[in-house]
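A single structure is presented below for examination.
Every protein chain but one is kept in place in this view of the complex.
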Amino acid sequence: MEQGAETRAVAGGRLWLAAGGLLLLALASLFVGVADVTPSALLDPQTRAATLEALTASRLPRTAALILTGSSLAVAGMIMQMLARNRFVEPSTAGTIEAASFGMLMMLIFFPGAPVILKMTGSAAAALVGTAFFVYLIRRIPAHSPLLVPLAGIMLGAIIGSVTAFIAYRANLLQSLGAWRNGDFSLVISGRYEMLWLTLAFTLAAYLFADRFTIAALGADISRNLGLDYEKALAVGLAIVAAVSAIVVTTVGSIPFLGLVVPNLVSLAVGDNQRRALPWVALTGALLVLSCDMAGRLIVYPYEIPVGTVFGVVGGLVFLFLLLRRPARAS
Amino acid sequence: MPPETILPARRHALPPGLIVLALAAVVLAASIAFMTVGVKGNWAYVLELRGRKLAAIVLVATATAVSTILFQTITGNRILTPSIIGFDALYALLQTVLVFFLGAGRVAAFDPRLLFLLEAASMLALALLLYRWLFLGERRSLHLLLLVGVVFGLIFRSITQLLQRIMDPNEFVVLQDRLFASFNGVNPVLIGMSATAIGLVGLAIWKRRFVMDVLLLGREPAIGLGVDYRRLVTLILVLVSVLVASSTALVGPINGFEPISFYGVLVANLTYLLLPTFSHRFLLPAAAMIGILLIAGGQLVLETLLGFDSAVGIVIEFAGGLVFVFLLLKGLAR
């Protein structure tokens, strides 16, 4: 907060540099894929129309969806880590993703004709209940067992997940469930992803609350001492997390451990003062997801590997590194 | 952690030895019922079929129950289960890799004994790698080990998905069949192999049944009482891995839908509830028998008598999940 003007300028400069990098990558993403979209095809009058069509109907939406998903999921993970005061919490280690899937399944079964936004609201409500329950549960886990928190969350998620899977199996909706669990952007076309823009609003809201989340991370006592309405900060944070998870899960599918890996990397580099860290979290999340998706488009070309799968391997390895790089200090 | 916080002492309780004997009688009765209820036609054929099924159930139940109790003893915790360390994911990956690179036809023609040994050995290798690696430093914790195991599971699952995605669809169908746990039609030779492994491990554990009680006190008190903590815990982890590996290799992942099975958590906590003791010489046999009763008895009642198709696994998993949430709510996670 109180850096000298010079260091602030340097830090700001780096952020702009990273944003520029993201922009370049996004541009490249527009021209990677099966359909032949190249700058020259765009210039050639004969192929221009078809190319433009592919660009606006598929490539642009896909790229936007990737950026929105990456940044919002990473920010959601960071908020959860601040509020739970635990470095290993994120939507997929707290039952949030599974609860969101459960909610969507219920909406599909009981209100199949409801508009998408209503179904998402149902899913978000379920995610909120599930996450709030998790936060309630982990208050009973002693502070000296930080790693028990994600373990309990993963197991809680597994319970919700198996109930959901059982119901989905009976209702013949197992396929939708599979899609929610594993992020895949190959089906993103214009008209089918626009809900993702809502996550942008939630990400911006998170930035407005950045200071409050940092203070909440100092604990309930210090928050109250500083006059922060701790319960309100918690409620706002959980609402953002639940909404983002529900939107992402039901539109493109979840990307496990993204919300865990990105905030930890950013925390190592710039710390946890959210005013400073959140823009980095959003940018890094977008960069990672975008590059993993592009890798997925290229590895088995002309086939595609879903980004959830690619990130499962990449993110898993980074997570391992994060777990093992420091001695198991109570942190 | 003092033992009484794990095992709430009850007054006016039956002596644990008596409970174990009673359990044994019930298991015997249930097994006889399991073998004989509703048999029509060719007795020799049905008995052989059901005998194989019962043997598989006994092995899997014993291995899971004993390994979960031991695991909870060394972690000082009632909610954890060894199934959380990506064994099932590794099993799925192995099957997928084999089918992907050799083709379904050639894998089917494999000697099942060789396959069993290969699967068991690679699961054991993973476990040993994790334990050796994470137990070397003084400050490494068991929770860390578990979380690393979970992450390995995630990576295995992702690679599995990746291979399945680019696999021939016909082979994929064959593969899916191999990935679901089944107590039916288990190869008798494999039952023998798995029984030998589980029996040997059982002997090794039985020899140490008293020193395991001391582990309930936690690391520092146990060391203070002269237990070679690291050696003992490493040994137990290895034994636990052998148990889990041989049962998974026998019938496949026990919970087809999900990466984690709560069957062990359920069995272990039912055992603590039924037996008011911390003594492993009672807990371990009782847990094994409760485990057998749950699956065999459950199949007998729900499937043979009531005619619910393949519902036992789901009911058990759900009950286990509820127990898990209940334990968390009671603040018993440590």
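All chains are identified by letter, namely A and B, in their written order; residue positions are counted from 1 within each chain.
Here is the rule we use: contacts are C-beta pairs under 8 Å (C-beta built on N, C-alpha and C of every residue); 3 or more make two chains touch, one makes a residue touch a chain.
Assume contacts and distances are computed from a predicted model.
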Checklist entry - Unshown chain, UniProt name, "Urease accessory protein UreD", "Malonate decarboxylase gamma subunit", "Iron ABC transporter ATP-binding protein" or "Hydrogenase"? => result "Iron ABC transporter ATP-binding protein"
Next on the checklist: Considering all chains of the complex, which shown ones does the missing chain contact?
Outcome noted: A
Checklist outcome for this item: Of the candidates A:45, A:112, A:191 or A:227, the residue in contact with the absent chain is A:227
Item to check | Positions on subunit A contacted by the hidden chain, ascending | outcome: 1-3, 81-82, 85-87, 143, 146, 210-212, 214-215, 217-222, 224-229, 267-268, 271-273, 275, 331
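Quick note on the criterion: only the chains that are shown with their structure count from here on.
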Next on the checklist: Based only on mean CA positions, could you tell me how far subunit A sits from subunit B in angstrom?
Outcome noted: 34
Item to check | List of subunit B residues in touch with subunit A within their complex | outcome: 77, 79-80, 84, 137, 139-141, 143-144, 146-148, 150-152, 154-155, 157-159, 161-162, 165-166, 255, 257-260, 262, 314, 317-318, 321, 324-325, 328-329, 331, 333-334
Checklist entry - Quick one: in the complex, what on subunit A touches subunit B? => result 88, 137, 140-142, 145-148, 150-152, 154-156, 158-159, 161-163, 165-166, 169, 182, 256-257, 300, 303, 305-306, 308-313, 316-317, 319-320, 323-324, 327-329
